[in-house]
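And now, subunit A:
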Amino acid sequence: MIRKALFLFVAVCMAFAVQSVSADTVKIGLMGPMTGPWASEGQEMKQVLDLLAEDVNENGGLIGKKVEIIAQDDAGDPRQASLAANRLSTMDIVAVVGTYGSSITEATQNIYDESQIIQVANGSTAIRLTEKGLKYFFRTCPRDDEQGRVGAQTIKDLGFKKVAILHDNTSYAKGLADEAKALLEKDNISIVFYEALTPGERDYNAILTKMKSSKPDGVFFTGYYPEAGLLLRQKSEMGWNVPFIGGDATNHPDLVKIAGKKSAEGFYFLTAPLPKDLDTPEAKKFVADFQKKYEAPPNSIYAVLSGDGFRVIVEAIKSTKSTDPDKLADFLHKKLTDFPGLTGKISFNDKGDRIGEVYRVYRVDGEGNFVLQP
Partner candidate 1 sequence: MKEKRYIVYALFVVFLLTAPLYLNRYWLEVLNSVGLYAILGLSLNIIVGYGGMFHMGHAAFYAIGAYTTAIISTSYGVPVLWLMPLSGLTAGVFALVVARPIIHLRGDYLLIVTIGLVEIVRIALINNVFGITGGANGIFGIPRPTLFGYKIFKSHQFLYLIWGCVAVTVFFFYRLENSRFGRALVYLKEDEIAAEGSGVHTARYKLAAFVLGAFWAGMVGTLFAAKMTIISPESFSFWESVLYFMIVILGGSGNIAGVILGAFLVIGLPEFFRGLENYRLLMFGAAMIFMMIFRTQGILPPRQKVFDVSRFRKGGEPI
Partner candidate 2 sequence: MILKLSNLTKRFGGLTAVDRVSFDVEEQTVMGLIGPNGAGKTTIFNLITGNYKPDEGEIVFQGQSIGGVWTNKIVMLGIARTFQTIRLFQNLSALENVLAGCHCRMKSGPIGAMLKTPGQKQEELWALEHAMKQLQFVGLADRAELLSGNLSYGNQRLLEIARALATNPRLLILDEPAGGMNEQETEALIELIFKMRDSGLTVLLIEHDMGLVMKACNRLVVVEYGKKIAEGTPEEIQADSRVIEAYLGIDEEE
């Protein structure tokens, strides 16, 4: 027993001591949920970054060096994220892409800031993240208030007078739902239903039944695609034909697979434009390359946004010919304008937020295609 404890002790010490450090590459970190409930997002983020890094390396690398992606799992948990961030910040990385959830990102912001590492979040839309005046923090996804505004506008355009809002109590969905609710109430549109479902379940009939009895003209669901798909499917099984609108977390090809083409038809959602709808050569090439390498198109818009995060970092390093965080941050804040991203043009304001009208409205047609609405 004692010997075992001693052995363990020595093993721990040795493992602590072994740290490989190599300096001949430009290291860019990726922090994402590789395990846990959001593992599909994190794993696709890694696929996107691996692909883009390969591309950079094949085209001569970056300031004479190869790019290396170092991925760390945050498991969608703040504590593990802070460990991942600490690990990354000791691994000599220039910048980090990620992560997904807002509260997870928030648990790491200070760590990167103190270590002077550029952080480009790809899925963290909570408003407050960029209101702290952190110099090295950026994000390629728009903020909740922006999306809330577009969502409310879309609901008004569709002419709904009574709206049901459903979120899933994640900080993203709740934030978006709150924004939309406030804006709609200002315009005298009545919110007849405002509640949260529990994500990860399969049966939402009880919620739909309750929602139906409040007789809304339309439903704004601000949660994620797995639940959205089930809601659409179960709604049509109930024989209820109310139009549904979703936030950008519902933008995922699996939505149609889960709901079925018939049930998904007529579903509206807001999102940054899909790569397929961008006629920029970058987007086209990216989709083709991704298809070629992984035998499927990219699924998650957040994974694509992480790709944009990577690409702006690469652009900054290329243009400044430096890995100095201050120079990079300065470049991203001031000099990067209308960079051709995978999801449209990218510029950042002083806070590190993406500037410009990002959101588009899509509608699902009878064949399950996502059609850009004019």
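Keep in mind how these were chosen: all candidates are chains of the complex that A comes from, given by their letters.
The rule is simple: a residue touches a chain if its C-beta (ideal position, glycine included) is under 8 Å from a C-beta of that chain, and two chains touch if they have at least 3 such contacts; residues count from 1.
Predicted, not measured: the structure shown is a model, and the values here were computed from it.
Visitor: Out of the numbered options 1 or 2, which touches subunit A in the complex?
Guide: So the chain touching subunit A in this assembly is 1.
Visitor: If we count contacts the way the header does, which residues on subunit A are in touch with candidate 1 in the complex?
Guide: 1-2, 4-6, 8-9, 12-13, 15-17, 19, 34-35, 39, 43, 71-73, 76-79, 82-83, 86-87, 89-91, 101-104, 106-107, 110, 126, 128, 169-171, 174-175, 196
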